[in-house]
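A protein chain is absent from this complex, but the other protein chains hold their places.
Letters are used for the chains, namely A and B, taken in the order the chains are written, and counting of residues starts over at 1 for each.
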Amino acid sequence: MKSLNKFLKDILKGSKPAIARAITIVENDSDYTLLKKLFRSSGKAYYVGITGPPGAGKSTLVNAIAKLLLKKKKRIGIIAVDPTSPFSGGALLGDRVRMTDLALNKNVFIRSMASRGSLGGLAQKTKDVALVLDAAGMDYILIETIGVGQVELDIAQVCDTTAVVGAVPGWSYPIIKTIATTGDGVDQVVVRIEEHRRYLTRSGKLESARKERLFSRINELIEERIRADLHKRLTTQPGLKKIIDDIYNRRRNPFDVAEKILRNSGFVF
Amino acid sequence: MDKKIRVLVAKPGLDGHDRGAKVVAAALRDAGMEVIYTGLHQSPEAIVEAAIQEDVDVIGLSILSGAHMTIFPKVLELLKKKRAQRIIVVGGGIIPADDMKKLEKKGVKKLFGPGTPTTEIIKWLKENVKTGKKRVKVQKKRRRK
Partner (left out) sequence: MSRENWEKKLKNCKERDFKFKTISGIPVKPLYTPDDCEFFDYERDLGYPGEFPFTRGVYTNMYRGRLWTMRQFSGFGTPKDTNRRYKYLLKHGQTGLSVAFDFPTLYGRDSDDPFSRGEVGKCGVAVDTLRDMEIIFDGIPLDRISTSMTINPPAAILLAMYIAVGEKQGVPAHILTGTIQNDMLKEYQAQKTWIYPPEPSMRIITDILEYCSENVPKWNTISISGYHIREAGSTALQELAFTLANGFTYVEYGIKRGLAVDKFAPRLSFFFNSHLDFFEEIAKYRAARRIWSRVMRDKYNAQNPRSFLMRFHTQTAGCTLTAQQPENNIIRTAFQALAAVLGGTQSLHTNSMDETYALPTEKAVKIALRTQQLIAYETGVASTIDPLGGSYYIESLTNELEKGAYEYFNKIEKLGGVLRAIEKGFFQREISRSAYEYQRSLEKKERFHVGINIFQEDKPADIEILKIPPEVERNQKKALKKVKQERNNRKVKESLRLLRKAARDGENLMPRILDCVRVYATIGEICNTMKEEFGEYHEPIIF
């Protein structure tokens, strides 16, 4: 127990190796022991999503925003999510190339993440990884992800403010022209993020949105657990092959079979 | 979810010959690993810091500029200083045989010479990087005590 306490203390203190280790654990384990302990210390960071199509300059913008926030003496956690190859399960994560200016700053922590099993650009585990950074005392968490369509919405559900990089026809949100390579306009982005934050806080929308997110989180955790459980139950169902054969030959139907498994599971009464 | 092998592929030194580093990075991805590519001209300090934050199992360095006797030892030294010696260091590039021996003695786990098939690198990594998996499990056990 002593070692876990020391580990927790290191994370909360912002020790980079401890944070890094914690993220690996969170990414690989389905066990929530660590997150349960960290949750209490989270909730202080402001989450900013940066999304857009490949090659739109997201990493460059993240780099520029982080540099400005550093000047304001903020601590920044960056999560750069890139897709996992559906063929090999591997991933090539290259976003750090754009962030070399930040790499050695003691107030910045950068982590590259592969989307792994989840659909779209945003890893399921991103929220948990962000929670680690939040608990570790980051003031801002910048989440960068490739996004077109659906994924933009995904990230918006995780973050307090989301910036979409690239042309977005038909959107009525503020559009700021930036040239991230030269830094032009980036200060405007930061100003707008802070304005948005103030607006959300004052209007009470930050609290309500976060509460709604917590509700979804509980919902998700339950669903995730049930899904995994039911999947296991189905795949380990005795005589499954025979059942499928029966259904195929129209001796049984999938509807009754599903209902029976659900009833036996205890999740449905 | 199984623990993936995470590799940091870095190109220290001043040369821009990133063909090898990129081919290896792509091959490791296609072998199911998560590869963090840090780009050209990385200092040993930046490489070690990135390796720690990314919690990788392996650092792979490609050096073709002749500065290998400076860069590899510096990376090893920094890993030691930061108590991250569990991260294996491997490499490739234009490195004469006796320098390879010297570097392996200093703690570089494996050097792959020119012409090494990517399949051999993949095989070596899969055989030698089991520590990552174990490490995470140990952590879990400890927590449950």
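Everything that follows uses one rule, which is that a residue touches a chain if its C-beta (ideal position, glycine included) is under 8 Å from a C-beta of that chain, and two chains touch if they have at least 3 such contacts.
Because the structure is a prediction, the values reported are computed rather than measured.
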item	value
Sole residue of A:L92, A:A136 or A:V190 that reaches the chain not shown, by the stated touch rule	A:L92
Per the touch definition above, residue among A:T24, A:S59, A:T145 or A:T178 touching the missing chain	A:S59
Positions on chain A where the hidden chain makes contact	55, 59, 92, 94-95, 97-98, 100, 181-182
For chain B, the residues touching the chain missing from this view	13-19, 22-23, 25-27, 37, 39-41, 65-67, 69-71, 94-98, 113-115, 117-119
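Just so we're on the same page, only the chains that are shown with their structure count from here on.
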item	value
Centre-to-centre distance between chain B and chain A (centres being mean Cα positions), rounded to whole Å	27
Sites on chain A touched by chain B in the complex	1, 3-4, 7, 16-17, 19-21, 23-25, 27-31, 33-34, 84-85, 87-94, 96-97, 100, 103-104, 109-112, 114, 116-117
Complex contacts: residues of chain B adjacent to chain A	1-4, 25-26, 28-39, 42, 45-46, 49-50, 52-55, 82-84, 136, 139-140, 142-145
